[in-house]
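Apart from one protein chain that is not included, each protein chain of the complex appears where it belongs.
Coming up: chain A.
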Amino acid sequence: MNPNQPPPPPKWPDRLLNRLIAPHLREEVLGDIHERYALRVQRLGERAARRTYWREVLAYVRPRFIRREQPKHPQPTNTTMLRNYLKIALRNLAKNKAYSAINIGGLAVGMAVAMLIGLWIYDELSFNKYHQNYNRIARVMQSATFEGAFGAGSHMPLPLGNELRTNFADDFTYVVMASWNGEHILAYGDKKFTKQGSYLSPEAPDMFTLKMLRGTRAGLKDPASIMLSESVAQALFGNDNPLGKIVMIDNKLNVMVTGVYEDLPYNTEFRDMTFIAPWALYVSSEAWVKRAQDNMEWNNNSWQILAQIAPNATFDAVNAKIKGLRVKHVPETAPYKAEVFLQPMSRWHLFTGWDKQGNLEGRIQYVWLFGLIGLFVLLLACINFMNLSTARSEKRAKEVGIRKAVGSVRSQLISQFFSESLLVVACALTLSLLLVILALPLFNEVADKQVGILWDSPVFWVSVVGFSLFTGLIAGSYPAFYLSSFQPVKVLKGTFRAGRFASVPRKVLVVVQFTVSVTLIIGTILVFRQIQYAKNRPIGYDRNGLITVAMNTPELHNHYNALREELLRTGAVVDMSTSSTPATDLNSQNIGFDWEGKDPNFNAQFGTIAVTHDFGKTVGWQFKEGRDFSRAFSTDSAALVMNETAAKYMNLKTGSPVGMIVKWNGKPMRVLGVVKDMVMGSPFKPVYQTVFMLNYGWANVINIKLNPKESAPESLAKIETVFQKFNPGSPFDYKFTDQQYALKFAAEERIGKLASVFAILAVFISCLGIFGLASFVAEQRTKEIGVRKVLGATVFSLWGLLSKDFVVLVTIAFSIATPLAWYFLSNWLEKYEYRTDISWWIFAVTGAGAMGITLLTVSYQSIKAATLDPVKSLRSE
């Protein structure tokens, strides 16, 4: 080392200043302090110099030296180019307003449909997940194979609950007995409401993990207690504290409010369970339930059993243990392969039924169906988008040539076209979100849902943004990679021509679009045909002006005749009767029937309904043979009327059952008559064999036939005054039978409506697509048309020339769609036993319709092109 060289200064300030000082000042600043240090070392020695050094360094720590130099060219070229791309993209969109509208609008509609369907599917799949024990809750069910047909149900015998609780304590955390959710009157002071609720075992709130707003989940331990949902508590008590208040159920049971729970959300099975009363109260207040419990009635399947399996148990293992319980206690069921099993909560909503072979089915089919439709609609929109952008992009070959000539490299062109298509997708995404927000209320109403946009769900955003990126990249890929590969010389000289087969992919895509659209149209028509077919079915009784009133208080049971006379006296009523179920609902099926000549191995099962003498006249049933119940014959109290199906079901050699004796559980009853089949269950299924017996005690509803000569509101007002007199404790709630009957079509109508909306949208999107393509083709062939016109072509022949291509495509699409639709729809119809057939005219109408729409769409463009003055089209070059 040179002895004249002073020792170098400490290192740390260099590092500090190198980071802090603005780059353009670093050289002079560091040089200065180093030189100063060297001078100090010479003058004062190294130690003193080091001591003062930090002050020197800190003197430079001031904004003046730290602030970075302002660049001379504020925007780097990169963003300038991006700005140019954006500008060109926006100019292109603005220049071709029609294309842009079709492109963005079509894609937005497609995305909106996909989003709605996605939200719907999400809602379906998250059904019941509100309950934290979702994965371990199950419903106990039993299945049997009856006459070769598999059937399963959740009506369970009462003693089974105890059996599961005591003998399988290790497998279950909770076993909850449950009544069916039913309407009951809740009264507090002079406030009375009819509310739906259930009687459940005390563990239920724990099992359902109810969110308690007041009180605790242990509120059902005392039999004289009740837990209310938030909304019921609000209705009964307003803002007062309901805890400890006494509420009366059905005008007979006094119970104390011990808890208030948060309303169960709309997408849970128990959303209508607005109050919970203890199971023990149910047993003690209902004689027939008490009897079933005391006598261990294993044959009375009238209740639900819900259970939560233990943390270490699995559904399969528990199923294996409990499956024999039914046969063990009711040996007669052995020939029907009766089995007890658990249906996990995750299956309740989507797998509600079994086909005759015992395979699960249910709403999951609709989840698949709509998922598929959503996917297809989206696909249609994407196809449009791609078709139009590729078709347009050929017009931009010149631009590509110029850009390349002035120095664009290929990667820049690729990013230009990608950024353009992403811009369009971003516009479409914004528009589709707007559409979804606007359409959600309507959609919720049609689909019977309460879904909202999942603003705060990352999954939602990731999928939306991911999808948009995907669409943008796919749609932009053709222009990006194909156009950017052009040789500028060829393009600019004008020798560039799109290959002969350049339009083939586009044609294929149009065929795909129309195949999907035509299939959807055929499907929609058939769904509506099926609904209409079932609606037109003769139902065997007169539902006009028929209302039902629930008999839920003891007062109504004991005054049948007085009530009837009073009602008749008002003149508003033609007749009144009571029955065990309303005419729109058959909920009781029993075995234990016997008659002369019955095959001893045939275990007959009938629907059983208790009626009164006046039932027939009230509902207007029609006799095929025999006679109605009559007060003139006292022996009619041991008699029954059966429907046609039941008469056939008995398979009698003599033909008619009228006059025969049929025994039910040993009790003999004479068959008085046979009525025409009444559609009480699903209108899509065959009528169930049913017998009607006289029983004034087994009554759950009052049927009233209104006088058709008077207006319904007036009649109802008169009836209400009578009911207030006889049943002051409860509100007068009635249901119109025709409305109840219409509800049976709700599921199918919902699907029909949704499917038709989606089909219309699909057709709309497809039409947008060919509209755009047709105008593009017309524009491309302007010169050709001009020359043809000069040479003498007529408008009609030009119209034919331009429309021909599309007609061919639609014909191909139609011939693919027909067998496809036929295959899927005949599968769908299979599940309805009462079904319409797929007639040829549906296909014919759809085909003609699709062709008509296509021609209309194309004609607009082709006629416009054909009527253009050839002077104009040929002059410009």
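The working rule: contacts are C-beta pairs under 8 Å (C-beta built on N, C-alpha and C of every residue); 3 or more make two chains touch, one makes a residue touch a chain; residues count from 1.
Rule of thumb we're sticking to: contacts and distances are computed from a predicted model.
Undergrad: Assuming one chain is omitted from the figure, identify its UniProt name from "Phosphoenolpyruvate-utilizing enzyme", "Transcriptional regulator, PadR-like family", "Aspartate carbamoyltransferase" or "BCCT family transporter".
TA: "Transcriptional regulator, PadR-like family"
Undergrad: List every residue of chain A that touches the chain not included in the displayed model.
TA: 5-6, 8, 27-36, 38-39, 52, 55-62, 64-65
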